[in-house]
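Excluded from the complex is one protein chain; the other protein chains are retained at their positions.
Moving on to chain A:
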Amino acid sequence: MGRYVIRRLLQLIPVFLGTTFLIYVLVWTLPGDPFASMCGERRCPDAFVAVMTEKFNLNDNIFIQYIKYLGGLLQGDFGETFNGTSVGELISLRYPVSVKLALVAVLIEAVIGVIAGVLTGLRGRGFLDNLVLVSTLFLISLPTFVTGFVLQQVLGFQLEIIPTVVSEDPTFAELLVPGFVLGSLSMAYVTRLTRTSIAENKRADYVRTAVAKGLPQSRVVGVHLLRNSVIPVITFLGTDLGSLMGGAIVTEGIFGIRGIGGLVYESILQKEGITVTGVVVLLVIVFLIVNLFVDLLYAVLDPRIRYD
């Protein structure tokens, strides 16, 4: 196990270097030029462009730029944006909100999704099964921005139950509806995954044995059946948590949440490669660690799985 973890952590290094370099190059090769749109309908004065180019090492070759950037990064310096804000500060301001939102979304999708999946998986065909089938289909077919706008209109503007946009430092309660919007699609997948998995394992030998031993239904389902059936679901939730933290641009946009998604989006438009790369660096790390954690969870859920 220990060796496995170390191997996985070592894998982080090339993946980290590769992704950050790719992003860095991609952002700077996007069409357009950061100083083309910075002065409105006026061409930026040459002296201004010269000073900025010098300050941000933009006349170096892209490899040298990247190495200079990486050098700063290793000393914990994420660099500065064109208006002199530290990228590290920006990220530390935005990240907590995104993490909160992602956690709310994942909790909603895990709790509702797994419960609905277990219920329908156990019961089999019937009214409840059809209801869940239809409603998950409905959710899957709706793009996030539709769910978002509809809920904002109905709950926010018409019924006035929720604030139409969240405050600057949103509480968990404020994030419930945005979290639902964000997690709704995955919630439908989780339900279906759990349902299929439960339905399959219901007939497995070890479940029959557990029932034959005379264990109470709750223990058979809760411990024996669920534990095995939930492995694919955990894999899904793990990658989902990673991508949700990576930013929910649409949901953040609708509810005015100041998260990481919006930050990346703005920075790409403004060609602020330094911010984009900074955020991506962090995302890569989060993604890799979450996935490592998920892989380790398999062993906890199913003792037959060994890593050495």
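In this section, a residue touches a chain if its C-beta (ideal position, glycine included) is under 8 Å from a C-beta of that chain, and two chains touch if they have at least 3 such contacts; residues count from 1.
Going forward, contacts and distances are computed from a predicted model.
Participant: Identify the UniProt protein name of the omitted chain, choosing among "NADH-quinone oxidoreductase subunit NuoF", "Sulfate adenylyltransferase subunit 1", "Oligopeptide transport system substrate-binding protein" or "Multicomponent Na+:H+ antiporter subunit D".
Facilitator: "Oligopeptide transport system substrate-binding protein"
Participant: So one chain is hidden, and I want to know which residue out of A:12, A:25 or A:38 touches that hidden chain in the complete assembly.
Facilitator: A:38
Participant: Tell me which residue among A:263, A:276 or A:290 touches the hidden chain in the full complex.
Facilitator: Reading the full complex, the residue touching the unseen chain is A:263.
Participant: Using the definition of touch stated at the top, determine which of A:1, A:67, A:111 or A:300 touches the missing chain.
Facilitator: A:111
Participant: Out of A:27, A:49 or A:132, which is the one that touches the chain we can't see?
Facilitator: Considering the complete complex, A:49 is the one touching the chain left out.
Participant: In terms of residues, what is the contact footprint of the unshown chain on chain A?
Facilitator: So the residues of chain A touching the missing chain come out as 31-53, 81-86, 89-90, 93-94, 103-104, 107, 111, 152, 156-157, 163-165, 167-174, 176, 223, 253-256, 258, 262-263, 265-266, 269-271.
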